[in-house]
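One protein chain omitted, others in place.
And now, chain A:
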Amino acid sequence: MSNEIAILGAGMHPWGKWGHNFVQYGVAAAREALKDAGVPWQDISFVSGGATVRCGYPGYVAGATFAQALGWQGAEVNTSYAACASGSQALAAARNKILAGECDVALVVGADTTPKGFLAPAGGYRPEDPDWVRFYLGITNPTYFALYARRRMDLYGDTLEDFAAVKVKNSAIGSKNPRARYRKCFTAEDVAASAMVADPLRLMDICATSDGGAALIVSSLDYAKKLGKGDAPRVAAISTTTPTFASSVVEMPDIATDSAAAAGVEAHAFRSTLPLKAYEEAGLGPEDVDLAEVYDLSTALELDWIEDLQLAPRGEAATLLRAGDTAIGGRIPVNVSGGLACFGEAVPAQALAQVCELTWQLRGEAGDRQVAGAKVGITANQGLFGHGSSVIVKR
């Protein structure tokens, strides 16, 4: 039995620092996705929301909040929170409902309104909270990205110019994306002139936080066929697996990794195990992938992800980058949406935005950003406490 579902529609509110209520972004994205799908709102029987924890109580019950905003019509609701993977978990909830035969067509939606500056922890003296501890000791989010980047430099010979080249590549293609927040074509000189934040990463190597909203209309394959959309892109796999003990890479916000000292315990790197389930579930391999949307929280992290998705051997992502293989027109284009470099991160919407991009690409509707003949795309993202997701879309 197929575990695939169809993606009938995709929609996004443009990313930015608009300062509006997050519900507004979610509703705009949902309405665009409904229109794109040609499905009336009243026909949606399941609303699956990605939660935001920064916008008060309505954000905690995002599924219901969006359902109310679009007009109560009796649909069942769900809300998922898993940091950056919230959108993928919300998508997984909708897929489960559809594959269980309890729902024909569902709306999946996430949106966020973000504060300015560093994301800071809750106050007080709270040494039991690792997020509080690491900020007290002076360890911010960019610290972790910088540790991964420095390690690449020492182990694989990656350079500051390589990291800047990721930004230049993503900004060149992202400048053509009307939904992106940053649409300027940055040069290597621009990156080099930006302030050093966490050596070797400069301000322009690190993604910002943004407001935004993204939505998908997903359905059973039967429903898609009845609608005359039997050839719509399909969700072929969703991996939201947790790390396997002992996790060997220190991840936000932890101060230490697991210990692999016990007998029979091996150290594992989470990012590289996350896509394995996705490939297995889809019955596809990295050689089948035409394009990837990965979480470039930093420029260097895009290179890590390329290797974690097995699109390049370990340590060789920069070789692909230098050859132009990961740019539009290259062998395996990465982040043709412009990535986080051009969007900034809107946490509960970001994993869905990645799937929106794959949907448009696989339908051949990505305009200036189109990857020719794209049939299979993969996403990857990760947030606090090792939550992550990888989604494969195929046509």
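Definition applied: a residue touches a chain if its C-beta (ideal position, glycine included) is under 8 Å from a C-beta of that chain, and two chains touch if they have at least 3 such contacts; residues count from 1.
The rule is short, and it goes like this: contacts and distances are computed from a predicted model.
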item	value
Chain left out of the displayed complex - its UniProt protein name, from "Polysaccharide ABC transporter ATP-binding protein", "Phosphate transport system permease protein", "Zn-ribbon domain-containing OB-fold protein" or "Fe-S cluster assembly protein SufB"	"Zn-ribbon domain-containing OB-fold protein"
Options A:123, A:178, A:228 or A:373, residue touching the unrepresented chain	A:123
Option touching the unshown chain, where A:18, A:41, A:60 or A:135 are the choices	A:135
Contacts of chain A with the absent chain, listed as residue ranges	117-118, 120-121, 123, 125, 127, 130, 132-140, 142-143, 146-151, 154-155, 195-201, 245-246, 248-250, 255-265, 267
